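One structure, as structure tokens, below. Some questions next.
Just one protein chain is left out here, and the rest sit where they should.
Our next item is subunit A:
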Amino acid sequence: MATSNGSSTGTKITALVVDDDRVINAIHCKRLNKLGIENHVAANGKEAVDLHCSGKKFDLILMDRDMPIMNGIEATRELRAMGVRSIIVGVSTRSIKQEIQEFMDSGLDDYQEKPLTSSKVISILHKINCNEFLD
């Protein structure tokens, strides 16, 4: 379901949607597309890590928590250990504080409870723009 080569060069924001659910992937991609964001999909954490190992970079990663093979917590830790500095936002239906904190502690910049809305994405994008300004 690739829709871009995942490059973070140029002015267009690039995003990686990491989720094993195809309905969620479709909705998140369409939402990002509507906001003019170039997006790519990974079906689990391992695919996300492999994409980065192959040299792909993204401005934004939307990371699901519960996935087969490699979950969001493991994938986030791995990506941070690799030196990935993208904005990584955890997206899950879990609402228990301890579970959210466990996910945040893996290296997330933010956590959003599903469903992801356009206003939530816009607030995340502001964060990206601020980071680019600071860099």
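Note that in this section contacts are C-beta pairs under 8 Å (C-beta built on N, C-alpha and C of every residue); 3 or more make two chains touch, one makes a residue touch a chain; residues count from 1.
Rule of thumb we're sticking to: contacts and distances are computed from a predicted model.
Comparing "Histidine-containing phosphotransfer protein", "CTLH domain-containing protein", "Nicastrin" or "glutathione transferase" against the UniProt entry of the hidden chain yields the protein name "Histidine-containing phosphotransfer protein".
Taking the whole complex into account, subunit A touches the unshown chain at residues 19-24, 26-28, 30-31, 33-34, 64, 66, 92-94, 114-118.
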